[in-house]
Each structure stands twice: as structure tokens, then as C-alpha cells.
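Here's the structure, in C-alpha cells; my notes come after.
Every protein chain but one is kept in place in this view of the complex.
Entry: subunit A
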Amino acid sequence: MITETAQRLKEAGETEPRAGRDPVNLPMIRTWLEAMGDANPAYERDRLAPPAMIQVWTMRGLGTVTPDDPLQVMSTVLEDAGYTAVVATDSEQNYHRYLRLGEEITVRSRLESVTGPKRTALGEGWFVTTVSTWFAGGEAVADMRFRILRYRPEPRGERPDVAPLRPVVTPDTAFFWAGVEAGELRIQRCGECRTLRHPPGPACPACGATKPEYAVASGTGRVHSFVVHHHPPIPGRRAPFVVALVDLTEGVRMIAEFRGPRPAIGDPVRVFFDDGLPVWRPDQPVLPTWELTATPTLIISTALATRDFQNVHHDRDAAVRLGGRDIFLNILSTTGLVQRYVTDWAGPEAVVHSIAIRLGTPCHAYDTLTFTGQVVEAGVVEVVGRTAAGVHVTGTVRVSS
């Protein structure tokens, strides 16, 4: 039934245009900006809609049924098959231009793929991927690839959680890990002959002294070699990921994970610290860290401002019944917060061309959500939003000023 329906929908191709319920309008924009806490004055001044609102204009209201919508049809079939819970996992939005007040928007969607059943961290489930294109008049103004996971919730505790591999801290290495906690990259330096050394040890191989001290490294260096790890699984990491051996500017080598586009040998990198470990990044500007508390007010007001009436975003009992800890942010709001984080940094004149995000751990009520970001090449910002439970969102935003 699942694969047959998927096949039928795929063959049906793109749906007829479906009109948004309201034209692009200032009240909805204001509500959205307020809920996101986005003070960017450019939208109201220029009578434009924030680009990350694109999906909002054609969201169904509470209880509206659109029988030909492929995502809704697949969701119903999967729900009937016992896959009762849903999370959005990926959203890649491209904005050809910003929408203007008063424009009437339509959307056409098609089913791209349905894959499953797959074992996921949440339980057995199916991934449903759709592609949507928005039009103003006859003009395509934005498109989106959107993926959800429909799954059977599993009671917590059934799966053995594999703990990430943690550093080995000894009296000889404690200074390094204390440095990581303090946001410093420390290199062992001999208290007698001043020779630098990594990895550290109790004695100086150069002069024999047992008087280890440390220097604080500049945190810059160049890639000496790197690997892209695919297999087997590494506890606490999602493959593929890159690990790089870096020649630090000070002259010693060090291993750490590398985050950013695939590097090349010789590329300049800069250290930052994440989850108690040093991590390499391309040596490019870094966005200031942004920390916000996901209050129930934030989660509910943004869900409603994005016209998402799924109960898990405003009804705690429903969220818990479906296996969650509490209500949690919806993907449209995460997209909006990612946009806000980047435009707060880039300034009101910046133009956002695309936002592609992947969701990980849900951001529940009362979680602290911490955004970090970095320019990885001109006009491309990579964003990570993390809660205490793990990475909530990773994303790439293309922006020009």
C-alpha cells in the first residue's frame, strides 16, 4: 500500500497550483517577526516578506484538507500503517526573489521519493521527500525540497545508547583539556629549553627536563592531511565526517575533526571548541554565538506564526504521548531562527538566497538553543544550532549584501 501509493503519486507528477489562503500581508509578517524576535527593519520599510516565510503563505489552516497534496496523502497512508509520529528532517529552500506585500501566491508540489522502512534513532520509519515550487502570477519565486520522517515511536531506553569516545585525561594531559574548557588551544612547552611538543608527555624529548609548561596557540594552521570517514559508525558522530591533521602555525601537528566544505591539503584552518573538543574550521570569519531559551511561548508563538497547527508544537500532553519530552520547535520556525541569526550578523541590507537545513535532536521547551556560524566561502554561512541533548540543526545559508 505504501509503495503503491508512492508510485501512483510520483507518476501523477506535479499537482495543480494551490492558492495560499491570504495574499502576502503585513499582519502575518509582523506576527512572524515578533514571534522570531527578528528586529530587521528592512521588511516593513521595503514592504517585503522575510524569505524564510515562503512556506507559511501556503500552509493549510487548522483542519483544512487538501486531498491531492502528495505529502498529506503519504502521511495519511503511513499513519494508517502505524507510523503515527512525524518529524521534519530536511528543508532546502531557494528564494529567487523576496515576495512583495499584496502578492497572491500559489504552490505546486510533487512527490520525489518515499524510502523505508528504515531503522532510525527514533524508531522504524519512512522518509517522504517532496519538491514544491511557489509562484506569484506565472513567475516562480521560490522552491523547496522537504523531507519528513514518519515513524513508529519507540519507548525510550530500548536502544543501547553508544556513548561518544571521550578524551583520556592524565596528569600529563590535563592542561590541554583544561585549555579546551577555557577556550584555549594549549601546546606543551618545555620549562627548560622551551621546545614545543604535541601530543604532550611528562618529559621533554629534546632536553630531558621534566618541567612541562604550556603555550597558548594562535589556533591557526594548515591541513597536512585529512580523511573522510564513512564506515564503520563512530559513536556520537554522523558519517560522513572529516578528520584533519593540522600543522599549527607554532610548528606542531594536531588531530581534530574538521567541519566545513571538503578541505584540501594546505588549506588554512582555525580552531574552535565544541562539546569539549577542538574542531578545525576553514580560517574564515566566525559569527558571534547566539544563545536563546526555547520557552513554550517561543515554540507556540512561532508555530502559530508559521501557521503550523501540529499538536506537538503547542500541546505538551500530545507531544509526550507521541514519545517526546515536551513540545518542540517546528521546522519552519527553525528555518526562521536560522535566517534571523544570519541576517542579524549580515545586516538588514543582506539578501538571503537560500536556506538549507537538516534537523537532528528536537529543540524542546526550556532547552537552551545555541547557534554558532561561520563563513565557509564568500556568501556562504554554515550554521549549527545545538541544545544540551545534541545538534538540533545544521544549515547552509547563501547570502549577499
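In this section, contacts are C-beta pairs under 8 Å (C-beta built on N, C-alpha and C of every residue); 3 or more make two chains touch, one makes a residue touch a chain; residues count from 1.
One rule holds for everything that comes next: contacts and distances are computed from a predicted model.
Taken from the listed names "Lipid-transfer protein", "Rod shape-determining protein MreD", "Spermidine/putrescine import ATP-binding protein PotA" or "Ferrous iron transport protein A", the protein name that UniProt assigns to the chain not shown is "Lipid-transfer protein".
Interface note: of A:Ala81, A:Leu101 or A:Ile255, the residue touching the hidden chain in the full complex is A:Ile255. The chain not shown here is touched by just one of A:Gly13, A:Gly82, A:Gly102 or A:Pro164, and that residue is A:Pro164. The hidden chain makes contact, of the residues A:Gly102, A:Pro199 or A:Gly347, with A:Pro199.
The missing chain, though absent from the display, is touched by one residue of A:Val216, A:Ile265 or A:Ala389; that residue is A:Ile265. Set against the missing chain, the residues A:Arg110, A:His229 or A:Arg321 yield one that touches it, A:His229. Residues of subunit A in contact with the chain left out of this view: 163-170, 172-173, 198-199, 205, 224-235, 237, 240-241, 243, 245, 252-257, 265, 277-278.
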